[in-house]
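Missing here: one protein chain of the complex. Every other protein chain is in place.
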Amino acid sequence: MTGAQIIFLMVAAFTLLSAVMVVTTRNLVHAALWLVSTLFGVAVVYALLNANFIAVVQVVVYIGAIAILFIFAVMLTRKDMRDSGPQINKNWWAGALVAMLTFAGLAFLLSGWSGFSKTAAELPAGFDSISLLGESLVSPEAYVLPFEVASVLLLAALVGAVYVAFNPSKK
Amino acid sequence: MSTETLIWLLPLPPALAFFLIVLFTNKSKALSHTIAVGAAFLSWLGAMIVFIRALGVEHLSEHPFESAINWLPTGETFLKIGVLIDPLSATVLFFVAWCVLMIFIYSVGYHNFGQPEGDHDHAGLPPHGATVHGHTVPSVEPMYSRFFAFIGLFAFGMLTLVVSDNVLTMFVGWEIMGLCSYLLIGFWYGKESARNAAIKAFMTTRIGDVFMLLGIAFLYSVTGSLSFKDIFSEEVLHALASVPTGVFGLSAAGLIGLLLFIGTVGKSAQFPLHVWLPDAMEGPTPVSAMIHAATMVSAGVYAVIRMFPIISLDEKTMTVVAFIGAFTALFAATIAVAQNDIKRVLAYSTISQLGFMIAALGIHAYVAATFHLVTHAFFKALLFLGSGSVIHGMEHGVLHTGNHKVDPQDMFNMGGLRHKMPITFWTFLIGGFALSGFPLVTAGFWSKDEILADAWAHHHYAIFFTLAIAAFMTAFYTMRQITLTFFGEPRTEEAKHAHETPWTMTLPLVVLSVFAVGYGWVGMPHWITGGLVPNWFHEFVGSMLHEHAAELEFNIVPLGTSLLVALGGLTAGYFAYRNVQSPAEDKLQIPVLKNKWYVDELYNVVFIKPAVWFSEVFVSKWMDKGFIDGILHLFGPATGGVGSAIRNYFDLPVINHFFGDGSAEVTWWFGRNLRPIQTGRIQQYLVLSLIVLFVVGGLLYFLLMA
Partner (left out) sequence: MVPLSWYLLLAAALFGIGLFGVLVRRNAIAVLLGIELMLNAVNINLVSFWRYSDVLTSMSGQVFSIIVFAVAAAEVSVGLALVISVYRRRNTVIADELDMLKW
């Protein structure tokens, strides 16, 4: 077991544990905070994969924006500061079964793929993933269109969200 | 115009008159009778021309005027029809043409042309008089044009029969006259007695016609032809005489002859099919004259005379013929003496005289029978028209007194009419004397005497005595009739007010009386004239026979008998009835004679009632309404039952309940039970969809990978 593997295992365990806490904890604010920790773990995984930019973006966007948004929403949707009643469905075992089936299915399908146990190639020296990423994002032969469409999507989402959540009494 | 063409055209004018009157001139009385009388005149003219030309031909029987055309194709050959004028048909044509013309002219006056329309006259009933300035006068017949149309058709039928050269067209004419007799006897269809009489006439003659048709068919099947020339040839006659049939031991000729004779029994009203003729007096008097003197009954005798070569081949048939003739002659005469209606007496007298002719034919007296046929036509037509004139005079009296209960036809209501209606009287007297056989100056004497002479000379003594007695009775009742009608004093007010009829009625009477007197002289036996006047009739008509019979020699017995019965009967009749004033004084009003020997009643019980029962009860009630309608009535309920069974056992339970309601139930059940799946909770939807995804995905994976 190499050092990379040990590090990976620790990070993976941390992430998965946090994820389990997200979905099982009673307190919704705690769940949001555990989500933050899960997102951190995922960012570290990105870093292990040499996707530096992605790792940073993950922290900034996901944790910095989305998780905070979650906490805001939690605050705005409760009569008092407490979560009342059970937080888990009556038929949680059906959900558990489906989740396990999903995992098993995915694992099974992927294991049948020839490249399943591939090892990573060495990064070439002076490999600048960020500039390459940037180029492919704006290059007409590459992914400029999806990039622009994504920005339009964000605009639409912005407008939509404002409109939907607009409170007339606050006029 | 050639004679043959003229002969073809003879029946045409009256037929044309019929169609023209029926289609176009029905409304106009004057136009109708002009067309009809004109047509009769044209036919008369043509007939006279033909007759005169025929007289000029030597040995007419060997080369008669004839013309035939191919009509029906029958395999290789044709059935031919055509016209033929040989001595027999020339003779008959002569009297038919004259009688028809006279009757047509008479009808104009009889139906009161020129008189006003009646007060309450109705089509279908005899006219009842019109009131003019307070007087009741005779009114014109409402169906005037129709009458002339019918007698036109009748004349067409008779002329067709006379000029035809084959049995088939002869039968066609025969049947046309049968139809017309129905139409004309039932002319006044508003009277029930007339309607019944018309049906009776048609039915009775039909019975004869059926047998006649059988005879014709048999003749055709044996000989292959219906043309006179073919069937009267030596070979055919010989063949017919020798072929035996199984029936009564008759040869083919005998059977054919018998069957054809039965047709004549019907048409010429011989016993037992005589019952229609007296009832036929329901028709107007010109009809009676037409039917019972000039045409229809003469057609029956003519048919026998024409078919004589075949009928005479078998002695058995001839015996039957003679017997029926003689019997009828006596039978009818006995009834005539007890009749009070002036026309009834003449009706039975016709039956009797026809019996004379038939009997004569039965004893092979060919020429005598033909002679009597011709003279009888003239004097009987004269008598009938005369009686019509008398009735008209009496009706004038009835209209004058207004007493409609008095029967103008009853002789006991008449009397003393010789002063009131002189022309009618003298012509009636001539006719009556001719009928009785008054010596020398009447035609009837010559013809009747010849029959008796023939009977005596050929030793048919039974026939002779029967006919002699019948002749005596004929003279007797004729004189009775004349005495009661014309002599003495008027017995009723109506008779007092009778007066003579117009010229359209008396002119025909005069013309016919000329013939009633003069026609006898063409057939006088040679021994009376000492050979100075040839017996033209005997020569002319006798040439028709293959073995020309010689003239009879003089024999005192038949001559004496003739004179005795004629004069004796006339005298007896006069003296017996000179002072009789009412039926009560009439000794001869014997019930059995008055009621015609109850023959009609017998037929009613034996034939009519069973036939009526059969049709009304058996066929109509049991078969038709009971059986056939019963079957039909089963269909309705059966169909209804089937329908309701299908409805109740199939439609309702299976289709409505099982399929219809059932499918609704199933759908509803499914819906009710599947509905809870839709809970509205998306997490449940998600779980469900993922489960399904895994199931289907797994299936697909393993199925496709395997």
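So that you can tell them apart, the chains are marked A and B in the order they are listed, and the count of residues begins at 1 in each.
The rule is short, and it goes like this: contacts are C-beta pairs under 8 Å (C-beta built on N, C-alpha and C of every residue); 3 or more make two chains touch, one makes a residue touch a chain.
In this text the structure is predicted, and so the values were computed from the model without any measurement.
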{"item": "Hidden partner chain, residues of chain B it touches", "value": "675-676, 678-683, 686-687, 690"}
{"item": "Sites on chain A contacted by the missing partner chain, in the whole complex", "value": "2, 4-5, 8, 12, 15-16, 19-20, 22-23, 28, 31-32, 35, 38-39, 42, 45-46, 48-51, 53-54, 57-58, 61-62, 65-66, 69-70, 72-74, 76-79, 83, 85-89, 92, 94-96, 98-100, 102-103, 106-107, 110-111, 115-121, 123-124, 127, 129, 132-133, 135-137, 142-143, 146-147, 150-151, 153-154, 156-158, 160-162, 164-165, 167"}
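One rule holds in what follows: only the chains that are shown with their structure count from here on.
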{"item": "Cα-centroid distance, chain A relative to chain B, in whole angstrom", "value": "128"}
{"item": "Parts of chain A lying in touch with chain B, wherever the complex brings them together", "value": "89, 91, 94-95, 98, 101-102, 105"}
{"item": "Chain B residues within the chain A interface of the complex", "value": "683-684, 687, 690-691, 694, 697"}
